[in-house]
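Note that one protein chain is taken out, while the other chains of the complex remain in position.
Here is chain A:
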Amino acid sequence: MRVLGLLARVLVILWVVSTLVFLMLHLVPGDPVAVMLGESATAADQAALRHHLGLDQPLWQQYLHYLGGLLHGDMGQSLFLQRPVADLIAARFPYTAELALLALAVAVLLAFPLGIWAAVRAGRWPDQLAMTLSLIGVSIPNFWLGPMLILLFSLWLGWLPVSGADAPWAWVLPAVTLGTALAAILTRMLRASLLEVLHEEYVRTALAKGASPRRVVLRHALFNALLPVVTVLGLQLGTLLGGAVITEVVFDWPGLGQLLVESIQRRDYPVVQGVILVIATAYVVVNAFTDWLYGWLDPRVRRP
């Protein structure tokens, strides 16, 4: 029943999103035919191409055609590249997923030690250092951090490639760039949540009964402090799966974000619609997964 409910929710959200995107895209000024044919095409050529692409049909007919295609699992054909939208997304999504997961891994690797360190040493220099670092992490924009990391690790040290996704270690710099900002938020969230839990009675009881501080923090306090952290992680993963445009541009990472921005610029309606549908689906799925994770972490939030 829960799966059916989720499926119904997903379908309604996707329908609303696809309709809104369709209408907004067609209402924004700009003509894909003009972008495709360039300056020198005659009016007759433009009209012929517009007819060829079905862009001369009334908006409601184009909408029905689009919706009909979606119901048959067909997201249409790119106006610009003349390739199926599904193929374009299938080529880009693995890159986006890879970068999202790696960035999240970097964020977790940075945030958990720092957050825990700050919480257990609250009010002392490690706490202040961790919080200062996280404040810097939140404040540095990716379009600055990315080139700085390239200068340091690619040009001066020569350890990593500048950009691209083909070289074996090409993922490191974009993942660190994205992960740093995420880590900063996670660190602060984890510290605050852990501090609250560390003052609970059961923590004091466990310590009084002789449990080691490491065991108390990792086994008892951390699990109970994870709920808000998981919420943020879920939101961050959803955002990352939508493509991190700036980071993708700086590092030439061929992900969904770049595809989306390029398609908006050239008014490639089917591709924009397809990519946004995928992003919306990713959000819904990640949210559902987060809900499930809540229940696993804290049996009190499980539904009867």
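Please note the rule applied: contacts are C-beta pairs under 8 Å (C-beta built on N, C-alpha and C of every residue); 3 or more make two chains touch, one makes a residue touch a chain; residues count from 1.
In this section, contacts and distances are computed from a predicted model.
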item	value
Protein name as given in UniProt for the chain not displayed, "NADH-quinone oxidoreductase subunit M", "Cysteine desulfurase", "Outer membrane lipid asymmetry maintenance protein MlaD" or "Peptide/nickel transport system substrate-binding protein"	"Peptide/nickel transport system substrate-binding protein"
Touch with the omitted chain, as defined above, among A:Val21, A:Ala100, A:Leu145 or A:Ala175	A:Ala175
Contact footprint on chain A, counting only the chain that is left out	28-31, 34-49, 52, 80-82, 91-92, 106, 109-110, 112-114, 116-117, 120-121, 147, 150-151, 153-155, 158-166, 168-169, 172, 175-176, 198, 207, 212-214, 216-217, 249-252, 254, 258, 262, 264-267
